[in-house]
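Notes for the one structure printed next.
One protein chain is absent from this view; the other protein chains keep their places.
This part shows chain A:
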Amino acid sequence: MIPYIHLGKSAFADFRRNKTRSLLTALGITIGVFSVVVLISLGLGLKNYIQQQFESLGANLIIVLPGSGFGGQGFGQGLIGGAKFDEKDVVDLKRVPNVDFITPAFMKSTFAEEGGEKFAVTLLGIDTDAFKLMNLELLTGKEFSRSDNEARAKNVVIGYSLSENLFEAPQRALGKSVAIEGGRYKVTGVVKKKGDNEVDNGVFVPYKTTFSSLNPDKTFFAIHLGTEEKENVEGVKKGAEEVLLRRYDEDDFTVSEQSELLGTFNQIFSVINIVLVAIASISLIVGGIGIMNIMYATVTERTKEVGIRRAVGATQDDILVQFLSEAVILSSLGGVLGLILAGLVVLIIRFFFPASMNILSVVAAITISSAIGIFFGVFPARRAAKLPPIEAIRYE
C-alpha cells in the first residue's frame, strides 16, 4: 500500500498544476451537495414548523374536515370535494357524548382597513369555545360572548401583529373599529403573540356575524371538537362519525385527531421532500460525470507518469489506488465546500423560516460525495492501471 501522505501530496501537486480545471470539476459536486443539503434542511424545517403549529393547538382536539381527506384518496381531492358543513352539523355534533367544546370554523383570506391602510388578514368565523380549543389567549380586552354570536354583533378579536399594524399598539386597538369588506367591526380584544402568521394577522369574528355578508352560504370549512379527558377522544371521534354518516357519505368527511393529522402532514411533506431531493441528486450525478471526464483526461496526460511509476515498482493496484484517491479527494473537497455553503445559506434562511441542518445531512453529504468519487473515478483509474508500462513510458 502506498503511503497516504504520498497519495495526498501527489493529488494536490496535480490540482495545483490544473487549478481552474480542478476547481470547476469540484464545483459540479459542490452544487449537487449544496442543493441536496439545503433541500433536506428546508424539509426538516417544514416538519418542525408543522409540529410546532400543531403543538400550539389545544389538547384533545378532534377536527372534522370535508372530503375523504388526508387518509384515503389523496390530499387534493379531500380539500376540493366533500361535505359543506352547516349549523345543523354543529348542533348534531354538540349532542355527541363528552363533547365539551365545539366550534365551527369559517375561514377566509381578506383585507382589513383602517385610516386608509389595508392589510391582508385571515378571517375566522368561530364560536367562543374556539378560544379554548385553539389556545387563543387574550393579551388585552375580552373575548366576544355567546350572546354576541347569537345577536350577530359586529365585535371582533384581532391578532397581535394586526393590532400593531392598524393601531400601533394592542392596547390602543380596544374599542376602535376596523373595516372588512365594507362592514365595520369593533375590536374587543387582542390575542397574545403566537408566532403563527394566521393567528397574529387574524380577525376572529362570531360565526353567526359572518352569515350576513362574509359567509352568505352559511357553511364551514371545518368543525373543531374538544373533550376534557384524553380517554374520551376515541369515543368522541366514533360518535361524531356516526352522527355525520346520517347526513353524508363516508367519503364526504373525515374526523381526525390532532396527532393523526400531524402524521398525515408529515407523511405528505416527507414525500414531497424526497422527490425534491431526488431531483437535486441528478446534479450530483452530473457532477460525477464531470469528475469522470476530467479523470480520463488526467490519465491520458499523465500516461508517462504512470509508466515511470510502474518502472520503479508500482503495481497495477498502486496506480488504481492513486487515481481513485485523486477522484475521491476532488469530489470530497467539492462536497465539503457544498456543505459549508449550504450551512451558510441555511443560517440565512433561518431568519425567515425554521430550516434546520442535522448531523444526518452532514454525514450523507460527505459519504455521497466520496462515493461519487469512487464510482466515477474507478473507470478512469482502471484505464490508468491497465496501461502497458512500456507504451506508457514511451508516451510523449
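Please note the rule applied: contacts are C-beta pairs under 8 Å (C-beta built on N, C-alpha and C of every residue); 3 or more make two chains touch, one makes a residue touch a chain; residues count from 1.
One rule holds in what follows: contacts and distances are computed from a predicted model.
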Under which of the names "Heme exporter protein C", "cysteine desulfurase", "Ion-translocating oxidoreductase complex subunit E" or "ABC transporter ATP-binding protein" is the non-displayed chain listed in UniProt?
"ABC transporter ATP-binding protein"
Of the candidates A:113, A:241, A:257 or A:318, the residue in contact with the absent chain is A:318
Contact with the hidden chain, among A:47, A:309 or A:383, goes to A:309
Interface with the unshown chain - residue positions in chain A
2-3, 6, 9-10, 13-14, 16-17, 304-305, 307-318, 389-390, 393
